[in-house]
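One structure is given here, and the rest of the page talks about it.
Every protein chain of the complex appears in place save one, which is left out.
Coming up: chain A.
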Amino acid sequence: MSSAQCASEYCNQGWSEVLTHMSPYGYASFGVAFGLGLSVIGAAWGIWLTGSSLVGAAIKAPRIRSKNLISVIFCEATAIYGVIMAIILTNKIKAPETSGYYLEDGWDYNGYYYAGYGMFSAGLSVGLTNIASGISVGIAGSSCAIADAQDSSLFVKILIVEIFASALGIFGIIVGIIQSNACEFPTFAISNNYNN
C-alpha cells in the first residue's frame, strides 16, 4: 500500500508532523477530558463492582448496607480527584490576547508547546492512575461488603486495604499537579521587536 513520497509542501510528512501541528490548546483540553473522563470511568467501575455486591450481601445481613456506603464513597473519591485535576488544568488554559488569525511575532513557542504537552500528560497521569485505583477500590469494596455480612470484625480490616487502593489515585493527582505546575500558556509575545 506504500505510495511514493508526496513532494508537495502541503502534504503531511508523517505522523510527527501531524502531531506537532495539533494546537497546544487542543492538547491541553484533551488533557482535561482524559483526566476527568478516565477518572469517572474508574470511579463508576468501582461503584458497580462494590454496589452490586453490596445490595446482594445486604439481603441476608441488612446491617451492612449503610456502613458499606463508605466503600462507594471511596470509589467516588476517585472521580473527585479527576474533577479537581480538571479544574486546575482548565484554569491554566488561557486564550491569547492577540485577536489576529496568526500568532504574533516573537511568540514563545517553547512555552506554548510545553504547556500543551504538559497538561495533556498531566491529564493522562491522573486519568490512568484513577482507573486503576477505582477498580482496585471497587474489588476490595465488593469483598468488604461480602466479608462484613459474615463477620463484622472484618470490616475495618478490609477498609484499610481499600484506603491503600484509594491512595493509588492520590499518587496520580500529586504527580499530575507537579507536572502541570510549570505549564503556563503564553498570552502575548515575549518580545515584539523581532522585526526592528
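Methods note: a contact is a pair of C-beta atoms (placed from the backbone, for glycine too) under 8 Å apart; a residue touches a chain by one contact, two chains touch by 3 or more; residues count from 1.
We adopt the following convention: contacts and distances are computed from a predicted model.
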Of the candidate names "EKC/KEOPS complex subunit CGI121", "tRNA (adenine(58)-N(1))-methyltransferase non-catalytic subunit TRM6", "Serine/threonine-protein kinase SSN3" or "V-type proton ATPase subunit", which one corresponds to the UniProt protein name of the undepicted chain?
-> "V-type proton ATPase subunit"
Looking at A:149, A:165 or A:183, which residue reaches the missing chain?
-> A:149
Touching the absent chain in the whole complex: find that residue among A:27, A:45, A:112 or A:155.
-> A:45
Residue among A:72, A:86 or A:139 that touches the chain left out of view | A:139
Residue positions on chain A contacting the omitted chain are 45, 48-49, 51-61, 135, 138-139, 142-143, 145-146, 149-150
